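Excluded from the complex is one protein chain; the other protein chains are retained at their positions.
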Amino acid sequence: MSIVTVQLGQCGNQIGFEVFNALFTDSQSSQGLCSKRENEAYQASCKERFFREEKGVPIARAVLVDMEPKVINHVLSKAAQSGQWKYSQHACFCQKQGSGNNWAYGYSVHGPKHEDSIMNLIQKEVEKCDSLNGFFIIMSIAGGTGSGLGAFLTQHLHDHYSNALKMNQIIWPYGTGEVIVQNYNSILTLSHLYRSSDALLIHENDTIHKICAKLMNIKQISFGDINQVLAHQLGSVFQPTYSVEGSFHYRRNPLGDLMENLVPHPEFKMLGVRNIPQMSENSLPYSTFTWAGLLKHLRQMLISNAKMEEGIDWQVRPPLPGLPPLGKMSQNREQHFNTSLANLVILRGKDVQNANLEGFKDPALYTSWLGPDEAFTVWKTQRAFSRYEKSAALVSNSQFFVKPLDTIVGKAWNMFASKAYVHQYTKFGIEEEGFLDSFTLLEQVVASYRNL
Amino acid sequence: MTQSVVVQVGQCGNQIGCCFWDLALREHAAVNQKGIYDEAIGSFFRNVDTRVVGDGSSISKGKICSLKARAVLIDMEEGVVNEILQGPLRDVFDSKQLITDISGSGNNWAVGHKVFGSLYREQILEKLRKSAEHCDCLQCFFILHSMGGGTGSGLGTFLLKVLEDEFPEVYRFVTSVYPSSEDDVITSPYNSLLAVKELNEHADCVLPIDNQSLFDIISKIDLVVNSGKLGPIVKPNSLVTSGGTAFKKQHKKPFDAMNNIVANLLLHLTSSARFEGSLNMDLNEISMNLVPFPQLHYLVSSLTPLYTLADVNIPPRRLDLMFSDAFSKDHQLIQADPKHSLYLACALMVRGNVQISDLRRNIERLKPSLQFVSWNQEGWKTSLCSVPPVGHSHSLLALANNTCVKPTFIELRERFMRLYKKKAHLHHYLQVEGMEESCFTEAVSSLSALIEEYDQLDATKSLPVEDVQRLSIAV
Amino acid sequence: MDGGAAAWTGAGPRTLPEAIATLSRSLPAGPSPEIFRRAKFDHPEAAPVLWRLLFRVLAPLRANCAAASLGRGAQARWVKVVLHYCGYPRPALAQLPEDGSQGSRELLLAFSWLLARVPLLEWLLSQTCVQLGDQVPTFECEALASPGLAAPQVDARRSVDLRRLQWLMGKLRFRWRSLICSQQEQCALLSKIHTYTHGCHSDQNLGHLSVTETEMLRDPEDSQQVRKGPEALRQMLGCPGSQALWLPADTLVQAEVPSLLALQLLRVLERENARLEAALEWRQCELIFWQWMDTVLGACPPEGPAVPTFLPRIPEHGCQELELVARELQALQEKLREQVLSRRQAWETQVGGLGHGPEWSAARQALQQTVEQELLALQRSWEQERGPSLTQGPHRLVKIKAGTAGAQGLPVAEVIRALRSQEASLEAMLCWLQGQCRQELARLAGAVPGLLWILPPGC
Partner (left out) sequence: MLQSDCALRLVAELQGALDACAERQRQLERSLRISRRLLQAWEPAGTTGLDPPPGSETKEEDPSPACTPSPQDLKDLELLTQALEKAVQVRKGVSKTGKKSRTPSLKSGTVAASPGSTASALPQASSQPGHCSSRTRPTKGVHQITVPAKDHPKHRLLLVRDKSHAVRIGAQVTRLEPSHREQMTLSDTPHAAETFTLKEKGTLLQLPMAFRKAAYRNSCLWTQLNSTQTSDATDATSDAKTQFLQKMQMASSISSSRFSPVEVEMEVHCLQKACALLRLRMEEELSAAPVDWMQEYRCLLTLEGLQAMVGQCLHKLQELCAGFEFRAFGMLALTEQLPGPCLMGRPLQASLPCGSRVCTSWGPQLLLYSNTQELQTLATLRLRVAMLEQQIHLEKVLMAELLPMVSTQEARGPPWLALCRAAHSLLCEGGERFLTILQEDPAD
């Protein structure tokens, strides 16, 4: 089954390119450390999901949307230059003028105006899939096009393709600000997506920036570096895994399987990804990994809400069994213990069958109303990913984002209380009422996650 | 990609414009080596096949034939415009883009605004429409004018209202040159104040420029250049008014160097919209990010490093210094000290070989020394354009919506009041048809209201930053 | 027509044992005629066989395999309940011991009651017939709507947070969507196979091969590779329930033998043919059986006074629903009464001045007719099973050229129409139920001061 990617805005298009590039490069890599047959099955599965073929050339199953042509042109030519895969010329939509960081402009002006054209492009791409699994929508939430138009399109995908799954890849802006109205744009986007999307996969710029600096040892970090790390993380989640352990059948319904296990509850849709190992090319040859070591670190990253392998707080421990839920909650808060709702661990590489995952099956890791049997899932494949002989990824629906979300809502509320910038939104039909709805919904989400 | 139209009004506006077109041509020539007409060039120039009679049909693709500036030149005297038309830039303009008169406005806002305004309204409108027709997506009008004189100030602000009515969707960015206190025009306080009211009401963004600041900057450059520490080696292709500019009297006339700074400001401001970069910033993002309340649309700008403005080969200073400079008092294009005032919002537009990490590092570094309004503690807007200014590796334009503009307004009001109390020269104005006393009082109260708004914001400066009470979720 | 088939239409067996024998043969694993004879005299040894027969006939098909694992007592209870539920009139059945130790005559009566009331043989044959063709890739609606047979393992010690129910509900919604997704794909693949094999079938009506048939031809070489195929197949066939919903493709995978398929299918087909032949024969000699059953019934002692033993399934649940409907209907009635009353009055006063020309009465008549038609259509939409449905018996999918006239069979378009109206009425129903809940909760919410209930937008 195939996934149609929708790349939106500057951020979405830049990341989309890196994601396809990472997926393709990995699937063609000969360092898979597995049998030829398995490698072929892996390739075929990756291809079915993300690429189609035109005259022998792999074409990304993607629709590129921006309200401004520069980025799309750039990305198209970069893909063509790769010599390996391409974007379809006919899957692009751009306009002359961007949304100017104004969510309302993207949502209420660009959205309705270009709805038909964009939905047509998507429809065409969907028709090229033998079987549609769902949509992967890449967008930032800070700007105007990705966020506003993204929210608009997701809603329309929800209406037009009610059975297809929708996952939004969301880029969370730098906490110190990259767009001044980013908090407004973010709360409007998030609250709208909460109504129309099935899952929000969130990446924070701050986090990835730190990974680039600390783990990848990059001195002068560019957006290209950041996007490559992000693409690596996504690849580690979306490259094929076995559907049944011990068979060579690869999972055909990756989005559905993931969502069913992680985001069935309407109030909990925010997913975070953690990867291990991640390091620069130079240090890789000097490192060896064991599953036990990797998983120990990954688990501690989960419970201490560490964003990367470096600087994990090893003091954080799961709460003692037998505490009443309320006591447990306050103790957790004190300890900065990160309570999970559900986790998915994806293991790739050598001896994957020997990895011991008991650490993730501890009921203390999870909320009181869901047991590990329902809350924990593991996917595996023996095929190694990227340059790593062994690697693990964690997709987690947990309290990871309570703090960032709370912060964004708080800042937006502060600004809203002074009515600053509101006139820019009312100009395009987003009234104060709309803001209040968004605040209400997100405050509830924060509260719900806190009460896990 | 979008296009912009530059409307240059009055002597000052046209002189700045002249500099601007010269630099713009040279910048695009440096970036676009192949001579192909592309969208970046298209944002300021039309490509015209001159062999076709009439107004020359635009060519949207292919080789560059003949570039025409997307500009409307207005002056009520002929001098400057004629000079331009006889200068090296003559091919960039044609007579259909000009409106001139011979009488001049006599340094009288009322003449420019009321008399010439009604006289030339239709004509101006027609030229504007024409220029708009040549754009497939007109995004912005840049109005270049000075506040002190008659034409630029009067007709320039008249124009704003016309644009607002006629092109409500198109942004109006105004570069206003404020007179310095030792201005030789005696009525300049009147003119400026009357103009301020119009700017308050009809502009989307105003970039105030102070002649005194420009002059100080130029002097500083000269000082560095002549100090002997660094060889005054002229860079052949740098974007400064050296050899091949419209006026070949650079060092004699400080105005040229000063105009050059303003022209550079415009180029930098639009660079991220014209060229590729890893973090684009379109023009419409400027007002969206920097204007929290409709009236508070005055943006204080600073360009660093200053050597990009000079025609000298100075080894680059540390990158981080560039960021520090942008916040220092002596780099601002008006006399103001943003660092000790309150920031409502701030944009950092970077060109050249600078990455996001450099930007983040400097924001983190500078943040503690700056004071932002309570509801906008992270009020940063950033952009990264990969094309540096010609001949340099990087540069930075900082735009600040900061209460530091307030003293400029207060001073203006004081100078105005000094004259107005004496009713000096008032009759020159009142004899113009449609001009009444109330025009002055209204203008004063408009300016006072603006000052009051800044005052209120400044008042919050001393208060501790506290979160507002949020919605409380029951369960 | 095949000579063999024609043979039974004329003469049939004329003796009772022969008649019963045909009945037995036409049933899936039917008992021997001797059992019937013994049952007439209520011999206890016939009872277990008849319990089994009844259970087999009555158990829901999907659940059959699992149900087979039920104990004898449970099976018997099941039979009792279902028969009563269907309106079986004799309470004596309910009093039978569930260990199968006696009551063979009563069971024979019950079986005959079913046989007389509904076309049982045809129904059973139809439900269990061999599927050579491709089916609409969905399963019985009822099967989805019914929980599986095995009681799910729920940890009773753990108290349940409602959020867990929400979680499960969300999971279910995702599974539904995945199902639809897979089904779409299966349809596309089926259609492809049908297109590609167009013209390969000897049967003119079909024209193309089905998956099973293509599979049969696919790889004959491999036939020697695996031997366990027939066994797997037999296993499946030993369980009549699974036959009914048997997707041939499933068998193949389960057995991992694509090869011997033809042979296996042949056997199954032959077995089915034998049952069909027997059923046709049975029709010829049924009369003898019924005459005999009369004597069986006559041999029964008259029943004693009714001992209350039985609980039809409706009890509290059904009561609740009846009440709910009654309340809603009355509310409707009330609202309509008010509206009609006031509007009628307003109308009369208005029309008073309008005059009553012939045009008016013609228009009125026309209006009356259209309204009548509309309402009739409305009524039809809730009366059950209008239009073609797929609930009865298997259907073989045949791809035809668009616009081909005179093709025999049911056009999908018609089924779609029927399904759409069914969908609409179900949606209305769900909507109504949700509306009821909303009212109830809003009432409760209104009673608590100091709180603002913010509904999700769009409510």
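Labels for the chains are A, B and C, by order of writing; each one numbers its residues from 1.
Assume a contact is a pair of C-beta atoms (placed from the backbone, for glycine too) under 8 Å apart; a residue touches a chain by one contact, two chains touch by 3 or more.
Remember, it's a predicted structure, so these values are computed and weren't measured experimentally.
If the full complex is used, which shown chains touch the chain that is missing here?
A, B, C
Just one of C:Ala29, C:Ala362 or C:Leu378 touches the chain that is missing; which is it?
Of the listed residues, the one touching the omitted chain is C:Leu378.
Please output the residues of subunit A touching the missing chain, sorted low to high.
Here the touching residues of subunit A are 37, 40-41, 43-44, 47-48, 53-56, 130, 163, 195, 249, 252, 266-267, 440-441, 443-444.
Over the whole complex, note the residues of subunit B touching the chain we left out.
Counting over the whole complex, subunit B touches the hidden chain at residues 469, 471-475.
Here, only the chains that are shown with their structure count from here on.
Please list the single chain whose C-alpha centre lies closest to the global protein C-alpha centre.
Per-chain C-alpha centroids compared to the overall one single out A.
Which integer distance in Å separates the CA centroid of subunit A from that of subunit C?
Those two chain centres are 44 Å apart.
Can you list every residue of subunit A that touches 2 or more other chains, as numbers and ranges?
440
Please output the residues of subunit C touching subunit A within their complex, sorted ascending.
Those residues of subunit C that touch subunit A are 155, 158, 160-161, 163-164, 166-171, 173-175, 177-178, 180-182, 184-185, 188-189, 454, 456-457.
Could you pull out which subunit B residues touch subunit A in their complex?
That would be residues 1-2, 39, 136-137, 139, 276, 278-280, 282-285, 287-294, 344-345, 355-358, 360, 363-364, 367, 374-382, 384, 467-468, 470-471, 473, 475 of subunit B.
Touching subunit B in the complex: which residues of subunit A?
10, 14, 68-71, 74, 95-102, 144, 174-181, 209, 212-213, 218-224, 226, 409-411, 413-415, 417-421, 423-424, 439-440, 443-444, 446-447, 451
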